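Heads up, one of the protein chains got dropped from this complex, but the rest are sitting where they should.
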Amino acid sequence: MKKNQTVKFRNKPKIIGSYSIVGPKEGKGNFAPFFNYIMKDDSFGEDSYEKAEKKMFEHAIVKAIEDAKIQPDDVNLLLAGDLLNQIISSSYAARNFNYAYLGLFGACSTMAESLAVGASLIDGGLFDTIVCATGSHFSTAERQFRFPLELGNQRPPTSQWTVTGAGSCVLSSKGDGPRITMATFGKVIDFGIKDVNDMGAAMAGAAMDTMLAHFRDTKTVPDDYDLIVTGDLGKLGSEILVDLMEVNGVKLGLNYNDCGQMYYMRNQNMLSGGSGCGCSATILNSYIINKLRKGELKRVLFMPTGALMSTTATQQGESIPGICHAIVIECDPQSADNYYEKVSTTKTYKTSRGNRKKGA
Amino acid sequence: MYYLWVFLIGGFICMLGQMLIIYTNITSARILVTFVLIGVILQAFNIFAPISEFAKAGINVPIIGFGASLAKGAMSAVKSKGLLGAFTGGLEATAGGIAAAIIFAFIFSLIFKSKTK
Partner (left out) sequence: MDETKRNEAYNRYVKAKIPKTKAWPSLFNSFWVGGVICCLGQGINDLILYWFPSMAEQTAWAYTLIVLIFLASFLTGIGVYDKIGKFAGGGSIVPITGFSNSITSPALEFKHEGIIYGIFVKMFTIAGPVIVTGVVASFIVGLIYIFI
């Protein structure tokens, strides 16, 4: 018997609040109109970028709870993770909150990991309200994984740009909002890629494995989803994934896309696209959840990928293992109707463009 | 007129470095190491001086020149001091450059901050 990697949630935990905060460069990208908050300066008023990343986390968590229209005390558990060593950004941010905390590390797949774990805990009736948060910062990631910022070197065409941004959402058993219906937990897959500048290729194998497992376990096909979105495979990685899936007999159509690939404008010259925890987290918490709330997207397969590498292991000649977790988020038809009802009665057509505050 | 030679030879050496980057994907630390070694070898076989004669800054400014002066320092110190010269000669000849790099790096790191990109 094949092992089942997918869980189906009977009680369908809901995403009742979400918030995204991004840096200035991301604020010039394709999703600019959807982000809740665009920082003017990516040091966010702090004296180091690590502190800035931590502050983004706190900001995202507080605002997501506000967005959910619940009391801060209603939150039972905080699930968070980031890219830095010992996940300091999320842990240090968590000390300012009076919540139980679980730190997760799934590299860039942390958003799906935290949502899948959170949804499972809520579905099992163990918790009522859980906040999931993750984020990344270009300058901190660059220093940890690559070179000093001021070093004059060139990036190879396959390299990706770590997104500066944090996303947070509130999961609850009660309330209105898009529902998480399924989650597929991924396996660690290593296809033997050693080039740290080619993360897309290193993670595409994991994305393929999880996607195949998901379709097999749930007996769905790509056409069952309005949008299938991977995290940060980038231009190259997503092309590889399409090829890999085709080899395995699954044809990904126009409903497939990749957050990293979509993130920046062409003229921003970001080579293979965006990456980092913040990449998928900010798009999920702005664009995707927004569309799901309005009912413009009905069913989304969200599957961020992560490269579980460290500089030490890479220097010792290890290849890069990848992981990918998938969650299915469905629009709640009832709440989508409510959304338009609210819109038509109050006559204030509030898109996130309207909500967006500029500057710090 | 010798500026043309400086430009052409200096440019050519830098282009070799760029070729290494493109075709072998190596990082800048490895490129610097490679070129220092090239300089040491050129000097060890006494090829550096004749090139330097007409290439001037074209070969002295690239880090090859740094490697060459290390080797040159060691070679001439060995003549006057014997074995001790092999230890001291290289750094003695390049002490100015290394100290300058350290001192300016220290001063500017106190003044400036690295900026986000």
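Observations on the structure shown:
Think of it as A and B in the order they're written, each chain with its own count starting at 1.
Here, a residue touches a chain if its C-beta (ideal position, glycine included) is under 8 Å from a C-beta of that chain, and two chains touch if they have at least 3 such contacts.
Treat the numbers as computed from the prediction; the structure is a model and nothing was measured.
One of A:L149, A:V196, A:L212 or A:V250 touches the chain omitted from the figure, and that residue is A:L149.
Not every partner is drawn; the one left out touches chain A at residues 47-48, 50, 143, 147-155, 157-158, 190-193, 198, 201, 205, 235-236, 239-240, 243, 319. Taking the whole complex into account, chain B touches the unshown chain at residues 2-3, 6-23, 28-33, 35-37, 40, 43-44, 56-58, 60-67, 70-71, 73-75, 77-79, 82-83, 85-87, 89-91, 94, 96-98, 100-102, 104-115, 117.
In this section, only the chains that are shown with their structure count from here on.
Centre to centre, using the average C-alpha position, chain A and chain B are separated by 46 Å. Considering their complex, residues 23, 42-43, 49, 138-139, 142, 147-154, 156, 195, 197 of chain A touch chain B. Residue ranges of chain B in contact with chain A, taken from their complex: 21, 25, 27-28, 114-117.
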